[in-house]
Structures are given as C-alpha cells and as structure tokens.
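The complex appears here without one of its protein chains, the remainder shown in place.
A, B and C are the chain letters, set down in written order, and residue numbers restart from 1 in every chain.
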Amino acid sequence: MAKKKLNIGIIGYGFMGRAHSNAFRKVNNFFDLEYEPVLKAACARNAEKAQDFADNWGWESIETDWRTLIARDDIDCIDIGSPNNTHRDIVMAAAEAGKMILCEKPLAMNTGEGEEMTAAVEKAGVANMVWYNYRRVPAITLAKQLIDEGRIGRVFHYRAKYLQDWTISPELPQGGEGLWRLDASVAGSGVTGDLLAHSIDTAIWLIGGMDTVTAMTETFIKEREHSLTGKKQEVTIDDACAFLARFDCGALAPFESTRYARGRKNQNTFEINGEHGSIFFDLEDPHRLEYFDNNHDSHVHGWQSIHVTDFEHPYMDHYWVPGTTIGYEHTFVNAIADFLKSLEDGQDAMRPNFRDGLETQYICDAVLKSAKTGAWESCKA
Amino acid sequence: MAKKKLNIGIIGYGFMGRAHSNAFRKVNNFFDLEYEPVLKAACARNAEKAQDFADNWGWESIETDWRTLIARDDIDCIDIGSPNNTHRDIVMAAAEAGKMILCEKPLAMNTGEGEEMTAAVEKAGVANMVWYNYRRVPAITLAKQLIDEGRIGRVFHYRAKYLQDWTISPELPQGGEGLWRLDASVAGSGVTGDLLAHSIDTAIWLIGGMDTVTAMTETFIKEREHSLTGKKQEVTIDDACAFLARFDCGALAPFESTRYARGRKNQNTFEINGEHGSIFFDLEDPHRLEYFDNNHDSHVHGWQSIHVTDFEHPYMDHYWVPGTTIGYEHTFVNAIADFLKSLEDGQDAMRPNFRDGLETQYICDAVLKSAKTGAWESCKA
Amino acid sequence: MAKKKLNIGIIGYGFMGRAHSNAFRKVNNFFDLEYEPVLKAACARNAEKAQDFADNWGWESIETDWRTLIARDDIDCIDIGSPNNTHRDIVMAAAEAGKMILCEKPLAMNTGEGEEMTAAVEKAGVANMVWYNYRRVPAITLAKQLIDEGRIGRVFHYRAKYLQDWTISPELPQGGEGLWRLDASVAGSGVTGDLLAHSIDTAIWLIGGMDTVTAMTETFIKEREHSLTGKKQEVTIDDACAFLARFDCGALAPFESTRYARGRKNQNTFEINGEHGSIFFDLEDPHRLEYFDNNHDSHVHGWQSIHVTDFEHPYMDHYWVPGTTIGYEHTFVNAIADFLKSLEDGQDAMRPNFRDGLETQYICDAVLKSAKTGAWESCKA
Partner (left out) sequence: MAKKKLNIGIIGYGFMGRAHSNAFRKVNNFFDLEYEPVLKAACARNAEKAQDFADNWGWESIETDWRTLIARDDIDCIDIGSPNNTHRDIVMAAAEAGKMILCEKPLAMNTGEGEEMTAAVEKAGVANMVWYNYRRVPAITLAKQLIDEGRIGRVFHYRAKYLQDWTISPELPQGGEGLWRLDASVAGSGVTGDLLAHSIDTAIWLIGGMDTVTAMTETFIKEREHSLTGKKQEVTIDDACAFLARFDCGALAPFESTRYARGRKNQNTFEINGEHGSIFFDLEDPHRLEYFDNNHDSHVHGWQSIHVTDFEHPYMDHYWVPGTTIGYEHTFVNAIADFLKSLEDGQDAMRPNFRDGLETQYICDAVLKSAKTGAWESCKA
C-alpha cells in the first residue's frame, strides 16, 4: 500500500539534526505506518554545511533561511533542531503558516516564550510535539505502564538526577558550534534547561504535576573563553542545579543535575517509591528497569532487573529478537513513529505536545527563580 | 603480657546494647591492644531483663538504676545504649563522676542538650566517643584515606541518602520497646536524628563542615496506636526528610532519608564528585567501594569496584583472609579498638568525640528548623 | 565526492536479512567511506515475501532464484543471510562468478563444506567475510585493543558461555520459518553452530588458536512437532553443549552454551585472566567492559566498569555523544564499514574472512565429535 507522504523541512544540522534525520529515515523500516516522512529540505545559514548535511542524510534540497523553508508549499512539517534561542520565532512563523511542528527541547528560553508558542500552535490547530525523547526509552515507557497497572500505588518518593562530567576543564571554551549549551544567551540556562528539563518531563509524565520547589545552583568555573569573541567572559549558565520538590500527589522529591560529576557520562536516573512497589532507571544502562514488587512472598523480595528487550516490552516488537538491545537513536525513531501514528488514528500518542513542554518550562523557571530567592516557589502557571 | 582492664558499665539492653556487648567481648580476639574491656555491669530498670541480658552476653553483674552504676568504684567507663532522651542526664552524671563515656548516636535530643554534654565531658577531661559506627566500615574508612591521599581533589558534589522501608504499614504502632524511634518525645526526631545523623557524620568527616541547608520533612501516616497507651495518637516524628546543603568547601549536596522507600532495607549511600575522581558507597554492599580515577588512560576510564577485604584495607588485617567479608557488628568492634588504642597512645583515633557529635547536632537542628521556616538556615553554632 | 557504488544482492529475508539490509542503508550516514552499498536486489524463493521485504528495506529489485541473482552483471557482492544448509552451494557459485561474498555465520554445515568454500573464494580471489558481528561490539573490539596493548600478559584462563532460554517449552515446534535453527538438517547443529561458534570466533580472535577439546552435549526435549510435516519428530540438534579447551597459548577454558537457562536472554559472556589483568564482557550489557588492572596501587584494586561510549572507544566517534549507547544492529553497521574500508585501503579489516570462519568450523566439529567419543579431540585441520 502506498504511504502518505509527510514532507519534512528540518532546521539545524548539529547533534539533534542528525538524530532527527536518522529517525525520519528509519521509522518505516521498523514500523508499519500509513505515513512516511520525506526528507524534503534541510535548512542552515551556511549553505556549504547545509549541503554536506543534506548529502550525508539524504535531504532532497537545502535552504539557508528558515523563513523561506516555512514558506515552501511542499513542506508539511517543520522540525526544529536549532539552538534554543531560535525556537520561538520559528514556531510563531510555522504555526502561522499552518505547518505541523516538531520542536527540540526545551521548548523555549523561558515561560513567556513558551506561553506564546503554545498559544500559537493551539490557535493554528497544527500537530505539535516536543522531542523529549526519553519518554520513548522502552524501559521508561514500561515504567509508565507499570504505574498505570497500579503496581506502585500511592507514591511517597521520587528522586532524579542527571549527571555528566564534560565541562570540568577550565580550558573548555563557551559558545559557538557544539558549545552553545554553555552560553546562556543562546541556551537560556545551563543544566536546568538541558538536563533537568528531561528529568522533569519524565517525572510529570510518570506521577503527575509538581507543586512547589526550592533550589540551589552553582557556576563552578566563573569565566571561560568565548569561542565567538575569543575573549574570556563571565559564564552565566548554571553548571549545577539541585532542587527539592513537592508533587501534587504529595511525593517528596530531590532532583539534581550537574556537568561536574567525574565518571558520570550520562547518568540520568529516577527512582519511585510507592505503597506496593518501587522502580529505578539509569540511562547508562538504558535497556534495564529495576522493579521491586512488594506482593511477592517476602523471603524472595528483591529488586528485579528487567532486561527490557522482549517482544512484549514497549516498542521492542518492532526491532530484533529478545535479548538484543537498541540504542540512543531509537528513542527518536520511536517518537516519530508515535507522532505518525497519531496523525493516522487521531489518538494521543503525540505527546509531549507544546502544552506539556510548557508545564516543564514553568517548573524550570520556578527552579531558577528559587535559586535566586532562596524561597520555595510555585511551579504553576 | 597482662592486659590493662577497662571496666565497663552498660546502660540499655536493646539492639545497641547487644551490638556494644558483642564488640567488647570480641575486640581483644582480633586486635592486639594494651587494654581489655571487662563486662562489669549491665544496667536496666527491669531486673529480670537486665539479668537475662547479662547472662546472654557475660556481664558480671546487674544494676537497675543507672545512678548506682555510675557511683560504682569498679566502673571505669559508662556505655550508653539507651534511648535518646536518657543521654543527657546520664552523661552529666557520668562526667561529674569522672567516668569515660561512650554514647550512642545521636548525641542528644537537641543542640541545647548537646552543648551541655560536650561542655561537661570537656570540663571533666574524660575520654568520650559517640558511636557513629559507620566511620569504621572499612570501605568508608578507605574513602577517607583516598581523599586524604589527594585522589579526589576539589569537591564539587556530595550526595547522600539513607533509605529504609520498615514503617510503611499504618498498623505499626509507635512507642515502647523496639519502637521508641517512632516516638518524638523519646527519639527527639524521626529519620533526621536516626538516619540522617549518620549521613551527616560521615559527610563532615569526609569533606569538612556544612554551611547552610534548606529542608523539607513529611509524616506520611498521621496517627498510629501508641504501644504504651494503647491509643491512636498523632505521630510527631519526621517519616522522611530531604535537604539541600552547601558545604564550607563549596560543594553542593542533596541529602535524603525516609522509612518509606519500598525495597530499600538499609540503603545508606554517599557519592563524592571531585576534580580528579569520584567515590560511591552503599551500605547494602558494605564491603565494596566504587572509585573513579580520572588519571587512568581515558580509554579505560571506569568506576572500579574495590572489594575492601584485603590485608592492606583499613581494619582488614585483623580479621580473616582476602576476599572474606566482615559484617555489621564489626564496625562496633573496630570503633572500640580505636577507642582503646587512643587510651594507649593518646592519639586521635577516639573520634567522633562529643564535640564532633555536637557538630552533627547543629546540622540536624538546622535541617529541622528549615523544614519549618522554608528558608535556608545556618549549620553553625 | 561521489561514492563508488557497491551493488549488493542479498539472499534471505529473515532476521539476518533485516540486520544486513539495515547496515547497508545506514553505513554511509555514519562512516565517511569511498564506497557506498547499493541495495540492488533481494532474493527469496517466494516472490511475494521477497517483494514485501524489498519494499520495506528499499531493495531496488527482487529475484526468486539465487542462481539468477548471481548471474546478474549489475551485482558486485552476494550477501548470504539464508539458512546454513544453503551457504555452500551459493558460495561455490558466487565465487565462480567472481562476486565478493558476505556470508552469515556459521560458515558451513561442517568442516568439509567449509574447506571447499574457503578454497573457492581464495582461488577466485574475491573479497570475503563471515558475519561474526560480535567482533564489532565496541566493548569487544576494545578488549582486543587492551590485549594488543599488553595489558593482560600471559593468559592463564579463558571462560565463555552463551546462554538463552527460548526453547524450554516442549510445545515449541521445530523447523520451518523462524525455527529452522532447531532442525539439524538445515542448521547443521544446535547451540554449537548457532551460539558457541560466536564464542569461539571471539576467543580465537582475542587469544589465538585452540588446541584440543573435550565436550558433552544434551538434547533435553527428545521430540517436537515439525512445522513442515506437522508430525512429532526426533529432535537431533544439541540443546546444550559444554566443553573444556586448551588453547595454543596454554590457557585453560570452559565453554558452555544452552537454550535452557531460564532468565538468560542472550547472555554471551567471556572472561580472560592474565598475568597483568583480566577482562569480562556480557552481551546483555553490551556497552560495558569490565577490566581489572593489576598495576594500580593495590589498595584501590578493583574491576573497573568501562562505559564504552566515548569518542576514543572503537567505532564510537561515528555515532552520537559520550554516554549514549548504540545497539545490536550497529555491530552489523560497523562490520560492513570495515569491509568497505578494506576495499578502499587493502588493509586487513575484512576479518573474519572465510579462512577464519573455517578455523571456528574445525573447532565446532571437534566439539561435536568429542561429545560422541568422550575423548579429547584435536581442533586442528
């Protein structure tokens, strides 16, 4: 059966541009879907880089101005993989042009932008999704399923951390290609928007909304050379952030993130402790979910390490055989598969949408505010 | 060579009474020391229980009034294993009588008591130690050694948690024998004094003093039957407590404790992230220390799991052969060995002393205060 | 720069057909190579299935007779993903036609076939490779590198196991699509050729040739319904196989494989113990390599868990960012990248070639022979 074509125009050719391109190319090999993404056009300011990127990934054409891309009639869907400070303007224009929008996380530089953007896509009635890809790690999706099955019950505790160690050297410059995440004027914030936003999105998906937070942040290296200016400049991002939260459900929750944790490459973990059981996940072993079931006979109580690679585990029937793992890139494949499935059946798989992304934005802003005031702050709109 | 006798009088016959008795009995089998504890007298209000306890552990005599015990000329050292609300009065009397004092943790019900007690032992000039036994888990002592060797460098992060799950059932009563830790009038506080005090003592020993904290506490089960009254009464302890800390050295640190973490039996963990390396410990696998050394060739970087059972590891040359583990009880044996060694050589192994225990008390009180005020509070005297 | 086209004709559309197709499609997205595979034609006896497969993976055309495929002038390279009993005839014809050949493992049904096939490709002088994909798990390639760096020294011990649990149910039929691995007339043997062949290929790559073996096999379920006949028939494969080996280097080595190990999904492990260090690998956590370095200070001796996801780890600079994992499928991508690189530079990356695959075949046959004779058997030609 012929597939319905969904023409994609991508903006950004960096790490996320590659991850999205790969997902668009692969999704139909693994998922049986009505829709098929077509890699129509790749957009970047530098034509040569855009062309190299397009050649490498099979984009049919290039653009150097995203406004031109949005204006093209042969584009159905704008995919945003460019730095955070570009999201708002692109989204506003794309929504107005009636394009579907896939936007990298975090949604916006701040709550104000996020509200505008969410209002715009909702008013335009266009399909929209934020690429919080970790919801599609099969083990995390399984965690959601176990909760929905009632296996955890009333949640007492949630704890999350997201630790990396790649910015410890004071020699590392800030800003510019590959390093814009260290430049607050481009990234909006440091680990809060880059890493904790992931932790928060996962948390509110799993156990519901967050009520209040108290936070602390730190910038360990006060000055770094800026790649674009060649000068030593103040570092204004948060190198590390920790906060305590109280969820709407009553759970207590410490969250923590840093890029100064020696030996932690990408340690995104969460643990949930409930009345009937507990769950633990660590992105450094992404194919495993640790689960404690209090209903077992008590002399065999123990954390069970679920190797989330069986056909009955989320997404895994689309890949290889039990016992074989998928990788980081497949979280994007799974996400776009769900998005396409939503277009097909009108169901709710197209999540997190912009409104969900906005909820995370409110929390990030409350965290950053509390780090300044020293007081508990509300996470609500 | 004949040993110098150190006559001990113990107060309390519960869990800690047993742990201390065992340590006194065993220490000279494993350590070559000038001093030898003599199990002279055990004291408890109930004579029958005191006698059973004495018979079981080999205490030569019993007393039913601790004032009588302290008054005995044949007692050199008072060992306190009774509930927290008894510590102050016993210490004040024992110090006045010029006895050495070993006191279970936490030192006191609060800072006020702790200051009085510390002043008393210092004025009396009597040997004193608080049983924060986890400093003597060989893996934790090794952590201290690695830090002192400069293997960690500037500390960016410390994180600790102490999770248990034994009070989740609402049917569990509060108060009375074995359950006094759930009764604030006897225990002073809940997890803060019972569990976080351990975490804090370890932390300040390893990386130095704590400056400020912001905290939250929760009591999940609001009312429980009281064992002594038979009536449902308000639960006034903290079932859970989480706090953020800033250390004097600049490190950021989330701490958390609860008795509502399904599947965590005694999960006392800490992690330290520094410039040159990191350390992780979990009391559920107490014979292991995880260590990340950033100085290795980078393609073999990885957390190394040190099986802390070799002759060159702290305390382990006193026990069996490499590869064989010791248990929980040996942390007390090691502690009393260090105490006796201090008597012998006048060196500093008799730590934590009361002043150290008081430092932890200040922090616990700051945590409990912050949980009420919602503000950052100072940990200093 | 325009790529050199390498036109592929694939035979087989099952699990391995999918894995190879995916690798051909992806390799140029991730590796910068002169050559580019072109998915020219897919061949299967059933035209409809061939067409579905071709549509799904982007094969340009189909064939239903592999002899026709081999005869096509526009095919440069024959890729064999069909069952074991088809390898010999296809290879003989393809070699004669001067085609490059990529052949799934095990190379052949037995040593006799393997010798013929190896002679044929060597006589024809065509590029040839056997898909022992696990050599390209980055952690296993890193193990090879550590050995080559002299970090292990004289090897005393090697131990390997490959455990699965998918055939325990007596209800599982044998034979037919997806189950031909249970039919000895198609597969040649059971776990020996399917799983131990992997373990052996890895072992001889890492520490050199094997000298002698003594073995035992077992078939736990004696009869199973045959999918093609619908009748209960004797099961003639080995459900399990264990053997002891002595390597040329003097190392002692137990090997074991089964499909009856409850809870082991794909547990392919090996451990090497040498004079200076040890290595451990488990395919269920494929992104980790455990390494013990005896040169460290002895008080920090410990197994270090290398998260094999850094840019300096084998193959990983072609993928995402440090800390993010790749999956099972990438072992095939890495293999074809090495094959293409070999075509480009004439270097030795095109390994294991047929001669290497033949060496494993000798060992498998010695194992199966010993299981019958009960005696030690030679692994040599």
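The rule is short, and it goes like this: a contact is a pair of C-beta atoms (placed from the backbone, for glycine too) under 8 Å apart; a residue touches a chain by one contact, two chains touch by 3 or more.
Values in this document were obtained by computation on a predicted structure and should not be read as measured data.
One of C:I75, C:A108, C:I147 or C:A242 touches the chain omitted from the figure, and that residue is C:A242. Interface note for the absent chain: among B:H276, B:H307 or B:K369, the touching residue is B:H307.
In the complete complex, the residue from C:W303, C:W320, C:F339 or C:Y362 that touches the missing chain is C:W303.
Only one of C:Y13, C:Y134 or C:F292 touches the absent chain when the whole complex is considered: C:F292.
For chain B, the residues touching the chain absent from view are 15, 18-19, 21-22, 25-26, 28-29, 56-57, 164, 166, 265-267, 283-287, 307, 309-310, 319-330.
For chain A, the residues touching the absent chain in the complete assembly are 142, 145-146, 289-291, 293, 296, 298-307, 310, 312-313. Residues touching the missing chain, restricted to chain C, are 156-157, 159, 161, 163, 165, 168, 214-216, 218, 220, 240, 242-244, 246, 250, 252-254, 256, 258, 260-264, 273-278, 292, 294, 301-303, 374-376 (touch as defined at the top).
Following the convention adopted for this analysis, only the chains that are shown with their structure count from here on.
Inter-chain spacing, taken between the CA centroids of chain A and chain C, is 36 Å.
Between chain A and chain B the centroid-to-centroid distance comes to 42 Å (mean Cα coordinates, whole Å).
Between chain B and chain C the centroid-to-centroid distance comes to 55 Å (mean Cα coordinates, whole Å).
Touching of two or more other chains is recorded for no residue of chain A.
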